[in-house]
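For this view, one protein chain was removed and the others were kept in their places.
Now for chain A:
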């Protein structure tokens, strides 16, 4: 999306701050009416990334502290949001307000939600992830509201719930008292069908009588949350229906398509600090490789071949850990020519490797794949790629880990995480066991995994020397280094959305087919570039046709 930045043309008129009262009248808000305002492409992208970061933070919090709304959970989120410069979200989760800052924050919240719907409406899996995160956000926001703010909320959205009268309250006083939290005299209670508050029912957190639940205003979030969830679920489905039309706009597609796999952490594109000789790869693969890469490596050594997505996944990883292009070519050549003619290799495969390093084709310096990317990759038959924690069933995983000599306890943990779909936690646990250390962060990137491993083993230094954090004084040296590393990690969260997805498909073809395909592709690339250049030279006006299309979909 570089051209927008280059041309610095404001594509669309600025959103109207006043209308935010209509669309988002409360810091804790429903996302019902889609935005009517225009959004510049730049804003579009920024907002998307900000919300993505927010949702990822929520995810991390919930993986770390499964008890949602616990103090640790909240604290983690607030700290992370502050560290990420997303202070406006912090404002929104601390109750209602009507200052200019609140309105500004609400606007970003509101718009970014609708933008991400495009990226997350496309499959059941994505939708579920998105809804889970959005619900966490909503619960957090709602939990900070006072009784009065809740009343406001209910009125603003005309939800028609009325508290029960004192008389009604007195009839069930005793039961209410023992089945709810807080002083019932000062709390409003609402009487609703128990089906609307299943979460409370499940935990025996409300008084039930004859199929009705008596819900205190504090616990009302459960009901409201139910509505919220319905809005989002329905909204996602209607966004899905709009998507085909929308997909004509390549600029938007470029942003949203790869978004869910985009990696917002550290950039591992080039490793300037390390030089890893290929002779050490076998050794490194045992301890410093995450399982996904170890699997590629071992398979390559064994069969002297990897299919295309495996070559991409592993090849880019190697680049990221510091294997030079020359070494890389040598490595792949030596291995693969055990089963094929050198000629064939040079003709069909060397190109792809140089391509990975940005030396061919569009000369993009490709980013090594992140966990999100790897996990969402579905490898074809006989294609060794993807995340083993997702791909292998419990039995296979168990036997593999055991054969690696992992202790049974750790094996059990890893398998149980993996079977619950927490692949990155499984990976983290695996890391901990292999390195006999604690890993406070989950695994987000295979290259991060590798670096952490190297640091712990004393083979690599952290790049920035941070002042030692005081509360960690009784950590041993290795852990200390690791802590520093992690702080640095957080600070250096520079964002790069690579147009991974679009080009990957091309890349696959590339690495598989021969010259003519390449040429064809190159010509097409040239064309696209020309088109892009043309577009960026056009004089955009406020009523630009293409972009106003977005609004129809938003």
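Please note the rule applied: contacts are C-beta pairs under 8 Å (C-beta built on N, C-alpha and C of every residue); 3 or more make two chains touch, one makes a residue touch a chain; residues count from 1.
One rule holds for everything that comes next: contacts and distances are computed from a predicted model.
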| item | value |
| --- | --- |
| Complex member absent from the view - protein name from UniProt, among "ADP-ribosylation factor-like protein 3", "tRNA (adenine(58)-N(1))-methyltransferase", "Intraflagellar transport protein 25 homolog" or "DNA primase" | "DNA primase" |
| Selected from A:81, A:119 or A:192 as touching the chain missing from the view | A:192 |
| Contact residue for the chain not shown (choose from A:179, A:288, A:356 or A:452) | A:179 |
| Chain not shown: contacting residue from A:126, A:208, A:253 or A:325 | A:208 |
| Which residue of A:32, A:135 or A:164 touches the chain not shown here | A:32 |
| Residues of chain A (touch criterion as defined above) contacting the omitted chain | 32, 157-160, 174-175, 178-179, 181, 192-195, 198-199, 201-204, 207-212, 227 |
